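Missing here: one protein chain of the complex. Every other protein chain is in place.
Presenting chain A:
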Amino acid sequence: MRSTDAITLTRFRASFADPHLLLEAVKRLKQEGYPIIDTYSPFPVHGMDEAIGLKPSRLPRACLAFGLLGLATALGVQIWTSAYDYPLIVGGKPLVSLPAFIPVSFELTVLFAGLGVVASLFVASGMRPKFKVPDLHPGVNDDRFVVAGEIQAGASFTVVQSLMASLGALETELLVEDKSQTDHSLLDREAKPLAFLLAAIPAVLVLAALPLLNRNYLKRNLAWDGGMMAPVAYQSFDPHPSLPGGQVLQTPPAGTVSRKGLVPLPYGPGKVEAERAGLELKNPFQPSQENFSRGKLVYDRSCAACHGLDGDNNSSVIVARGLLAPAILVAPVVRDMPDGRLFHVATFGGPQKMKGLGDLISRDDRWKVVLYIRELQRAAAPKPLPAPPPSTGATS
């Protein structure tokens, strides 16, 4: 221990067990004229700021400033990207549609204000990782309430000690430190790194803006997996480990109307071609219950509206409307046409107006319709036929 008397510019530290005792002691020290350096406590002691004469913090202003910065950033980014750099109309809204920008603006305001004010606190109070904590009283984060003050020239430590003891101090110690360390203006201590930090801001901003100013759209992005540029989709004829048949291309489900991939039909439209088809093509389907019912289904859906349900124009819509009457399918003219010719008509259309239905009805179904028409003709045959072809023939 040093001699405790008559040391100039020294600090003392007294600890208490209760915040109220501390507050009383601080008030008393102030009265007696001792400069208070700081107090230390496990939780904020209310009324201490006034007692040691701290002015209210200016951090709220920093918070406001950062918040405004966030707001400006948010609006700037949103307006520039949505209205200038990438003017895309979405949902019929104007390019700059402020109501739609409110949420993001609000979030960024809060984000900047919150992070900014915490960063300001760290800077203002010198809070950063420290392996040796200055002015740390061992019990202060537990249950000790500590005051540190200065003993001015001429004053004696013993006087302070007894004063503190009379106010309930658990212990009072003398700290001899050089002036530079007792300097409690933390802002001074942080000034240098702070200056560097501030100076770095423009550099960072320029660096951040560079990619924006210098964009080369012909150059591809750095992409670590190629993203959507490299599709993972399989090609039709690729092998595939887990699909039936071990390949990607699968047989289409039943009933699919195929548009390509079938054996080509080597015929064109027209009467000559129709006759050729009549000579060359044969119905690949045998009359059977199944084929009839399929043929009936297709006929009823695709032919009956014009040709009538029984192929006799009786229930024909277009006849009822006075339009060009279709050929009577159960008439001998048609009955005598070979299967291939009927198939050709169903595919490429009639000699005058009838549209070819080859692109709507699958090839198999067209053959089954022919089977069905044959059935209709057979059903109609026993009846005494109307006067043979001429007037009501294929043409009128």
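By definition in this document, a residue touches a chain if its C-beta (ideal position, glycine included) is under 8 Å from a C-beta of that chain, and two chains touch if they have at least 3 such contacts; residues count from 1.
Note that contacts and distances are computed from a predicted model.
One subunit of the complex is not drawn; among "ABC transporter permease", "Peptide/nickel transport system ATP-binding protein", "Polysulfide reductase NrfD" or "Alpha-ketoacid dehydrogenase subunit beta", its UniProt record names it "Polysulfide reductase NrfD".
Screening A:10, A:41 or A:291 for touch with the missing chain picks out A:41. Touch with the chain that is not drawn comes from one residue among A:91, A:154, A:244 or A:266, which is A:91. The chain that is not drawn here is touched, among residues A:114, A:287 or A:332, by A:114. Remark: the residues of chain A touching the chain excluded from display are 20, 38-46, 48-49, 52, 54, 56-57, 59-60, 63, 77-78, 81-82, 85-86, 88, 90-91, 93, 97, 100-101, 103-104, 106-108, 110-111, 113-115, 117-118, 120-122, 124-131, 133-138, 140-143, 146, 184, 186, 211-212, 215-217, 219-221, 224-225, 227.
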